[in-house]
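Removed from the display is one protein chain of the complex; every other protein chain stays in position.
The letters A, B and C name the chains in turn, as written, and every chain counts its residues from 1.
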Amino acid sequence: MIIIMKHKASENQIEAVRIRIEKMGCKIHLSQGEEQTILGVIGDVRLVDDEQIGRMDGVDRLVRILRPFKLSSREFHPKDTVIKVGKIKIGGNQIVVMSGPCAVESREQLMETALAVKNAGAHLLRGGAFKPRSSPYSFQGLGEEGLRLLAEARELTGLPVVTEVMEPQMVPMVAEYADVIQIGTRNMQNYSLLQAVGKIKHPILLKRGMMSTIEELLMSAEYILSNGNENVMLCERGIRTFEPYTRNTLDISAVPVLKQLSHLPVIVDPSHATGKWDLVDPVSRASIAAGADGLIIEVHPRPEEAMSDGAQSLKPEKFKNLMIALKPIAEAVGRSL
Amino acid sequence: MIIIMKHKASENQIEAVRIRIEKMGCKIHLSQGEEQTILGVIGDVRLVDDEQIGRMDGVDRLVRILRPFKLSSREFHPKDTVIKVGKIKIGGNQIVVMSGPCAVESREQLMETALAVKNAGAHLLRGGAFKPRSSPYSFQGLGEEGLRLLAEARELTGLPVVTEVMEPQMVPMVAEYADVIQIGTRNMQNYSLLQAVGKIKHPILLKRGMMSTIEELLMSAEYILSNGNENVMLCERGIRTFEPYTRNTLDISAVPVLKQLSHLPVIVDPSHATGKWDLVDPVSRASIAAGADGLIIEVHPRPEEAMSDGAQSLKPEKFKNLMIALKPIAEAVGRSL
Amino acid sequence: MIIIMKHKASENQIEAVRIRIEKMGCKIHLSQGEEQTILGVIGDVRLVDDEQIGRMDGVDRLVRILRPFKLSSREFHPKDTVIKVGKIKIGGNQIVVMSGPCAVESREQLMETALAVKNAGAHLLRGGAFKPRSSPYSFQGLGEEGLRLLAEARELTGLPVVTEVMEPQMVPMVAEYADVIQIGTRNMQNYSLLQAVGKIKHPILLKRGMMSTIEELLMSAEYILSNGNENVMLCERGIRTFEPYTRNTLDISAVPVLKQLSHLPVIVDPSHATGKWDLVDPVSRASIAAGADGLIIEVHPRPEEAMSDGAQSLKPEKFKNLMIALKPIAEAVGRSL
Partner (left out) sequence: MIIIMKHKASENQIEAVRIRIEKMGCKIHLSQGEEQTILGVIGDVRLVDDEQIGRMDGVDRLVRILRPFKLSSREFHPKDTVIKVGKIKIGGNQIVVMSGPCAVESREQLMETALAVKNAGAHLLRGGAFKPRSSPYSFQGLGEEGLRLLAEARELTGLPVVTEVMEPQMVPMVAEYADVIQIGTRNMQNYSLLQAVGKIKHPILLKRGMMSTIEELLMSAEYILSNGNENVMLCERGIRTFEPYTRNTLDISAVPVLKQLSHLPVIVDPSHATGKWDLVDPVSRASIAAGADGLIIEVHPRPEEAMSDGAQSLKPEKFKNLMIALKPIAEAVGRSL
């Protein structure tokens, strides 16, 4: 960390900064130029509070040299994390596809979809039992009944189940039924919830907030990791921009950036990113070409009857074709599907 | 609601839409032009699921004529809601100022600040006991001890207390100490939390998500109102944009827009919107001139020692000057301070 | 086009709208519901001015059924446009790669780069002679001398040349030297310039404004096409968002969206989109997988000495490896490179 003093900072001001920094357990290395004085901070700079120092008299700016995340960083943990869910390995050579309906609506709908995605080659079954909806008047999911149906679908197909949890006290119940627990985009900075899933051992699929930076996503992963759960997958699902044509704007560069900065597996959600079923195919191809470790894709047997997100769900037939189309892309980047 | 059919929609497709709409409890009024067919939906269109209909064969687009919120809308409730907190009325002629430290750090810091803001003319005392922080390594607040200190500061100054709640199961405890309960920007779409505060009677200060539209803010208010709590204040606190100079970009137009669309009081948070103490003064003036019913402003006796948000906190002296400067602006728009 | 009248619109107001619409050369089809009246506009609705009608008393909203662009739309022109530049076909089965330095700096630098990209398999040579720079104190390009060097490099390598034009009166001079003329991101809505390049026959590479929607890009293409030049390529080069890690955010979904909405070839610029050379490879792969017809990539023999955009330029060796890596991706989507 570097502290840049103002042009006319006095010796007293510099001395006050030195004292404060030393109280925080670090040391100062002084570099006095003709026009400005720069203080290099030596020691465990994570102990230094930027805002406190930044407000001191005579201080112009602070520059952090090191990134604020640690457990999620590749620097700290160079080797790729590979997460096991039953026999499936996420983050290894194989591209993993999670698929199923946005919301569990009925036994019939779920079993039909589960069998279809299994048959098309999906590796995990996704489905929402608790649905966060912007309107209090919209369908909010089947709740625990939905979880039971997901467990039943797992029995039927052998596919492990991914489902979302929305509040800390629900974590034990959801964990009882699910194999992978999803934190949704609106909860990426719900710190109580992050802490709660940090205390279990289930793999967590952490979705990027639709208006969160890459660094904030890694800081949220840090909450889970620092509570003891090392099984975190990062999910890019589109960010909010001024472009109205798609529901969100998929930040495709985030895939290689996350792979550079972190050792955690990276999953892409082309369904929520685009909001349009006919863009799911090209965007899925692009995601794998960019280095994603997996995809999470919405499939519904009759999208026009879906109680949530019908516009972005693929029909089983289209999903099957997509799985076939993705295979050569995976191979072109040296991976399997 | 209007359903616009595709250019070449068949009669069978139109018929299928009609049947689906009637199942949902509404009726169709057909308008067949040379180039396109338009279906007007008559009845309680809130029962119609846009996504289901939008995915049907032959359907091009849906257009909703009515807004999706109701209890929070001025159309439904033309008269301004005025919320009473002790003797203070929020949403009436008087501009209300809530002030205090970002986080409660110690008894000394809180009492000193509380007395200073009381002395400067603030109407409520704000202070965080539970702090949502992007880093798990940052100070997270004093917890229940912070709540106790806030209650003590209320005793000392007579100022009602505003403080944040972060998870549903904490609502009863926070409600025991606080007069007004704040939902923070990262929790605006934490629906479990919205439902929980909808079931109590305390006034709620609902902060706009930094990533949320005005309509989404009103939909989140709708969650609280539809659970039975009518005492909701809306808080504009800046949105995330590409401009890096300020922490967020205050959406000043949101103030008159919210006053047009809704009957709920509108509060502005210039401290979080700008992130810089020297912008708090001009932005506070602008907010009152634009029609805000109140302000929430961070004050700290020694900002350079603040454990959170020091860069945007005013010193008590500056806050006092601001209160004096705001008076003529309030009068210029026909209000008092 | 549909005109939605307000809830309580009077018959006189409806009649006034009818008269205005008929003056504009269209007709009205009235659909009177219980709660609202809807007017369908029949005829050439491009003659109707939305803003005029939208401001009339009693009018709530207008909804356009047809898109505002025509010559650039696939509806109007279903077959892909294939643009010939010498023997190169852009928009056909082959992926086309344009490569070279950001700015022409010297004969030595340009010839060295031109030979290197030719050798690696690039199809066109890019290079800026006039450089738009945000600071008046930065290097602004070699001007006409740069154009002469580009022509010389074409002689040397046989590669057609792409270069940018910045003002209408420079179009004839740039057209004399260049094979393809680029309109930069800051000039996407410089309508005088669009009209000027609409009057020549050279292929135009139209870059999306960093602040522009997909629809606005197509409207700007419409300016060129409606002036008589049918040889327009659209270039996605990243949009401005709140994410600071990359220079811009590549809107990968824009690739398939543009291919759906328009018949014009789509090129991606991974260098400007990311601003970081080590992201150019994964983002290039993703672009081809998403369906792009070509790439424009910055290469510099010594990026650390580049006078512009060194941070995002590939060294020739890296570019060569990229070209090899892209081949199997192109084949996986049924194309050649």
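Keep this in mind: contacts are C-beta pairs under 8 Å (C-beta built on N, C-alpha and C of every residue); 3 or more make two chains touch, one makes a residue touch a chain.
These numbers come from a predicted model, not from an experiment.
Novice: In the intact complex, which of the depicted chains does the undisplayed chain touch?
Specialist: Output: missing chain touches A, B, C.
Novice: With respect to the chain omitted from the figure, which of B:42, B:156 or B:286 is a touching residue?
Specialist: The one listed residue touching the chain not shown is B:286.
Novice: Taking the entire complex into account, which one of C:122, C:166 or C:330 touches the absent chain?
Specialist: Hidden-chain contact among the options goes to C:166.
Novice: Among the options A:40, A:121 or A:328, which residue touches the chain absent from this view?
Specialist: A:40
Novice: Which one, A:154, A:240 or A:259, makes contact with the chain that was left out?
Specialist: The missing chain is touched by A:240.
Novice: If the missing chain were put back, which residues of subunit B would it touch?
Specialist: Per the touch rule, subunit B residues meeting the hidden chain are 211, 213-215, 239, 241-246, 249-257, 260, 273-274, 278-279, 282-283, 285-291, 328-329, 331-333.
Novice: Spell out the interface residues on subunit C facing the chain that's missing from view.
Specialist: 46, 49, 51-57, 68-69, 132-137, 139-140, 166-169, 186-187, 189-193, 209-211, 216, 219-220, 222-223, 226-227, 240, 303-311, 313
Novice: Spell out the interface residues on subunit A facing the chain that's missing from view.
Specialist: 2, 4, 29, 31, 33-36, 38, 40, 42, 60-61, 63, 65, 211, 240-242, 244
The rule we apply is simple: only the chains that are shown with their structure count from here on.
Novice: Taking each chain's centre as the mean of its CA atoms, which one is farthest from the centre of subunit C?
Specialist: Greatest centre separation from subunit C goes to chain B.
Novice: Between subunit B and subunit C, what is the gap in Å from one C-alpha centre to the other?
Specialist: 39
Novice: Can you pull out the residues of subunit C that are in contact with at least two other chains?
Specialist: Subunit C, residues with two or more chain partners: 241-242, 244.
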